[in-house]
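Please read the structure below before turning to the comments.
What you see is the complex with one protein chain gone and the rest in place.
Right after this comes chain A.
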């Protein structure tokens, strides 16, 4: 079973220099859980950054040329490439790019163009059952949710998986693997009809912090020191703590964190 990993040319948010995207490294980690036969795919120019990605365990990276800049095109080109490589039935992408419009639409566009299933925020692969012919049968993955909650997802047939932004396994970086990787330019033949334009791109200007509503934090600050027990006996203190935890739906009797996902 061959698994493709979509790679993008990321930008470090602090320095602005080219850097790998963390969620795409997680995507390589996911792909390695699925199969040993991996191929990376990148839409755009060949850069030395691709060697950094390859060092996490990719032997081959296909580079697809991009004539016009725009995120709408990336999904179409990837879909055309996947159609040309019919032996690939799983594409793994990052959560979203960092360095372009960062809309996070690409996995959904590819899945829509090919009619594949798509699952976002994948943290780990639990099980894969292979049908004859190498195509995946039923696959079970875990979707990461806030506060450590995991949701199992069952998928039939070919699919696009988008790795989670922060949670995931980071494979070992081996510099020699990156140097030995085969990075080739590939022309994906006929590119299918483009998707509809995404609407106006709008004006791009330097980012600045935008105000947030403060009630959430202010409420908790006001709540402070509502209940102070001065010099209680240890047993009284323990009882007070357990009761307080019970009110929050936490504590020793199990079901921790089930009630506090939001």
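Of note:
Everything that follows uses one rule, which is that a residue touches a chain if its C-beta (ideal position, glycine included) is under 8 Å from a C-beta of that chain, and two chains touch if they have at least 3 such contacts; residues count from 1.
In this section, contacts and distances are computed from a predicted model.
Per its UniProt entry, the chain excluded from the display bears the name "Electron transfer flavoprotein subunit alpha", taken from "Electron transfer flavoprotein subunit alpha", "Histidine kinase/HSP90-like ATPase domain-containing protein", "FMN-binding glutamate synthase family protein" or "ABC-type sorbitol//mannitol transporter SmoKGFEm, subunit F".
Across A:1, A:101, A:128 or A:186, the residue that sits in touch with the chain not pictured is A:101.
Although one chain is not drawn, its touching partners on chain A can still be listed: residues 10-13, 16, 98-105, 108-109, 111-112, 117-121, 143-157, 159, 166-167, 195-196, 198-208, 210-217, 220-221, 223-232, 234-235, 237-242, 244-246, 248, 250-258, 260-262.
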